[in-house]
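Below is one structure, written out as structure tokens; comments come after it.
A single protein chain has been omitted from the complex, and every remaining protein chain is retained in its original position.
For reference, chains read A, B and C in written order, and residue numbers begin at 1 within each chain.
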Amino acid sequence: MNEASHSNVMKSEDTPELRQLYADFEAGHLMPLWTQIDDIMPVVPKPKAVPHVWKWSHLFPLAERSGALVPVGRGGERRAIGLANPGLGGKAYITPTLWAAIQYLGPRETAPEHRHAQNAFRFVVEGEGVWTVVNGDPVRMSRGDLLLTPGWHFHGHHNDTDHPMAWIDGLDIPFSYQNDVGFFEFGADRVTDYATPRFSRGERLWAHPGLRPLSELKDTVSSPLAAYRWENTDKALTEQLLLENEGQPATVEQGHAAIRYVNPTTGGDVMPTIRCEFHRLRVGTITPPRREVGSSVFQVFEGAGTVVLNNIESKLNKGDLFVVPSWVAWSLNAETQFDLFRFSDAPIMERLGFARTQVEGVGR
Amino acid sequence: MNEASHSNVMKSEDTPELRQLYADFEAGHLMPLWTQIDDIMPVVPKPKAVPHVWKWSHLFPLAERSGALVPVGRGGERRAIGLANPGLGGKAYITPTLWAAIQYLGPRETAPEHRHAQNAFRFVVEGEGVWTVVNGDPVRMSRGDLLLTPGWHFHGHHNDTDHPMAWIDGLDIPFSYQNDVGFFEFGADRVTDYATPRFSRGERLWAHPGLRPLSELKDTVSSPLAAYRWENTDKALTEQLLLENEGQPATVEQGHAAIRYVNPTTGGDVMPTIRCEFHRLRVGTITPPRREVGSSVFQVFEGAGTVVLNNIESKLNKGDLFVVPSWVAWSLNAETQFDLFRFSDAPIMERLGFARTQVEGVGR
Amino acid sequence: MNEASHSNVMKSEDTPELRQLYADFEAGHLMPLWTQIDDIMPVVPKPKAVPHVWKWSHLFPLAERSGALVPVGRGGERRAIGLANPGLGGKAYITPTLWAAIQYLGPRETAPEHRHAQNAFRFVVEGEGVWTVVNGDPVRMSRGDLLLTPGWHFHGHHNDTDHPMAWIDGLDIPFSYQNDVGFFEFGADRVTDYATPRFSRGERLWAHPGLRPLSELKDTVSSPLAAYRWENTDKALTEQLLLENEGQPATVEQGHAAIRYVNPTTGGDVMPTIRCEFHRLRVGTITPPRREVGSSVFQVFEGAGTVVLNNIESKLNKGDLFVVPSWVAWSLNAETQFDLFRFSDAPIMERLGFARTQVEGVGR
Partner (left out) sequence: MNEASHSNVMKSEDTPELRQLYADFEAGHLMPLWTQIDDIMPVVPKPKAVPHVWKWSHLFPLAERSGALVPVGRGGERRAIGLANPGLGGKAYITPTLWAAIQYLGPRETAPEHRHAQNAFRFVVEGEGVWTVVNGDPVRMSRGDLLLTPGWHFHGHHNDTDHPMAWIDGLDIPFSYQNDVGFFEFGADRVTDYATPRFSRGERLWAHPGLRPLSELKDTVSSPLAAYRWENTDKALTEQLLLENEGQPATVEQGHAAIRYVNPTTGGDVMPTIRCEFHRLRVGTITPPRREVGSSVFQVFEGAGTVVLNNIESKLNKGDLFVVPSWVAWSLNAETQFDLFRFSDAPIMERLGFARTQVEGVGR
């Protein structure tokens, strides 16, 4: 790409006439392109969001203190603490498109039901005992599970135990807010069903590999599978590494197993704006630096390692989260077997034709 | 539909001029529409294929006798005995589009490898001990399993035991033959891998509900899942009936659970020409008569009951097969819990815009 | 492809037991695969249909004689004379999937309205003066026009002049008949609208390049554009050859311009079973031999040349039709500028995953 700097022939001499013209622009709610093109049309993405790591050892105690000081209930709706990207000027946005938060629910607490156009999921890095009730279907939340709350589905949570529980929430709040697409509606103040079944009705209908209920032949925008259980994720990754041992194609690259969570009605992403994946690296694996259009958040699920973001290396342990803004190179280094959950706005980029990937200097 | 009979104003008087015209047509490889339109453009489908039932108790002994008399090997390729619809004039076609056969493999026998444009599957009503090797991947065949061999995949079978085994094959041979789309190629005389793993590599990569390997993001025309195991099918049907007990929507209609086998990359049919389903009826369930454009074959997997085809009732037991030609009304009656495998040419009808269904006199 | 002939190890010795087995197969409506596999699963498609040329100079006079001897009307419905492939045993099928006929309508005659599941089109090699009324919309038929009658659209024709007119019809009658998908319903005995507008309502809504009515945003299975006018086809082809002159990419290959008629709601084929195209060769152009899975019919619209089909060359003039069965190599040689209309079953092959093409020995 030709990034040569050109002298800007359009930077005119400062004259009274020009000053008057610019004043008249401003009065008329107008702005010239030529004075700002370098900023708003950069040669490559120049995100305001910056790479950043949040330590679980720091997050969890803050969530606990919130549990002690802030009741959960109607109005505030959730005891969720958003991760605010240091580059995004004090908004609770982890990237321009994504929201990530730690949510905390104390013993026997209920977070009331509501629904919104925003798409949401929860991922559980530790604990169990909470059920999320999605359109009336109680869904168990346990370590390693991915739980979906697609746009405009009613949902509330309740803790059925005497111990607290925390997890992460991912939503497209920033994208929805920025583009004015959000709707919100309150539901029941309590959840509509306090049953605590091992498997949700959505799973009982849909979590059978390659089988589709004949009563459900219409494709859905978001996945009808409310829960993706850790047992399945773990098994899929284990098999990929075993197949690699046997010399069979299975992994993304040597030592790097990964799955994408998908909508079984289409084979595509679980929700129209959010992609969810799980990655497992063998001890010693270093992934080649990758740049991608669009932003991602990773959470360490198990193991230890480091990530290099824009040439700065950070140590990672269980529960730690980090953000990769658009076109920032990232590379993982596994000091143990290293398990990471990832979510991103890649479906937005792909559906709108903006996706590009660059691996280790290989062309776009 | 207006089925009123009109006098055919085009049935002209028999004159020498007309006779000469018709003779000239014939000499010029021409035929008038007006003399044959009633036959070739019927008011509703008038299949030459007829409903028919084949009894497993009759089929299996014949397969055994073949095993004793006919060696399996190169040239004939398979010890498969096709079900020949009595209406189709002595061709081994169960319908104009579908082929169904019982295949039999004796102890330690191998059916050599080959590949063809025709799409194929196997369904196992009883037994175990054979592996089918699909593009080099050994796939175990056990009771209740559906095994795929999509078009142009190399495949052979071998019996790893000291007892014989039989199963049914389904293919689109008649469709392929009629439309001149078939290609065929011999492969190895022995199967390329005699390993007998519990799970094929395809399953190890793909049989995880809602999870897709990141190394396999390109959708495939046919399912990459070589085997659909009975355990999963049974569980999915069991859950549907339990959900129905709980008052939840899950079944096709009261007492009638059913799944479609699908391609996990798309959520659509397993192969472009063949649909596979499994149906379970509670004891006492009678399904309303249905007519569908396109043809189907059912095999009883377990239980007993009857089928009414064009108002004629037939008794059905384990292993029995019956064929439903296009637009023939069918209705099942379950005398016990009644499990049936079904395959059909429905993907052809849907992809080409010909699908219609009529349930119990309800409009098309 | 390995076409090596193997000795068939399954051709067993003739014994009384084997004879009895085969007799029992027959009695039980069964047929072994091993005795017939060479026939029904050929190494490459071996169509029964043969290449054949019908001369317009022969067809048209026969159509005229029909006009004199056979009235048009209810029952026979159309004065259409089907081209019967010499290889297809006396059926009026030009290929296993396609029907082609010359239809003739005398001065002031009306062909009554009906509808059927079969998809139909008309192409006009000469003349004008007939309107086809499709779902109540009168559509002018003039030289070079392609007119559509997609499945289940009511249609009738009337000749508004004092001279006769003939054209060709293309339908998927053989495919529909073979696969039992046909429905048929009589409509009005006269056409529902005798108006003779220059442009149909479908054209007035849809025949504006790149523009879609906001009132019609739902995609349709078949094209909503009832008529594709010669002026547009001619212009598109003319421009392709001019662009080629200018050194720009535009033609299929040197000297060979071509367009596909498409459904403007999708950009895909005009109907789900039939593809329509128009080809123009510069004088002197010889196309490389091509084999394709699926069958085609060409009609010469203008000019003179030859076609080589399976190494046999035939002379072609205006109005002549020829058929290319599946996997038969074809090559055109243009003695003048050479214009040909083509239709085929390619959408069937593509939608069902059977399409293959081989150009001049280049791999599939």
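By definition in this document, a contact is a pair of C-beta atoms (placed from the backbone, for glycine too) under 8 Å apart; a residue touches a chain by one contact, two chains touch by 3 or more.
Fair warning: this is a prediction, and the values are worked out from it, not measured in the lab.
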So which of C:55, C:201 or C:282 would be touching the chain we can't see? C:201
Which residue among A:18, A:195 or A:217 touches the omitted chain? A:18
For chain C, residues in touch with the removed chain: 201, 204-215, 217, 219, 223, 225, 228, 232-233, 235-236, 239-240, 242-243, 248-252, 258-267, 270, 277, 279
In the complete complex, the non-displayed chain touches which residues of chain A? 1-2, 4, 6-12, 15, 17-18, 21, 24-25, 28-37, 40-47, 49, 52, 54, 58-59, 62, 65-66, 69-86, 90-92, 96-97, 101, 116-118, 151, 173, 175-186, 221-222, 272-273, 293-295, 325-327, 345, 347-349, 351-354, 356
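We take it that only the chains that are shown with their structure count from here on.
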Quick one: compare the interface residues of chain A with those of chain B and tell me same or different, with half as the dividing line. same
When the centre of a chain is set as the mean of its C-alpha atoms, what distance in Å lies between chain A and chain C? 52
Could you work out how far the Cα centre of chain A sits from that of chain B, in whole Å? 43
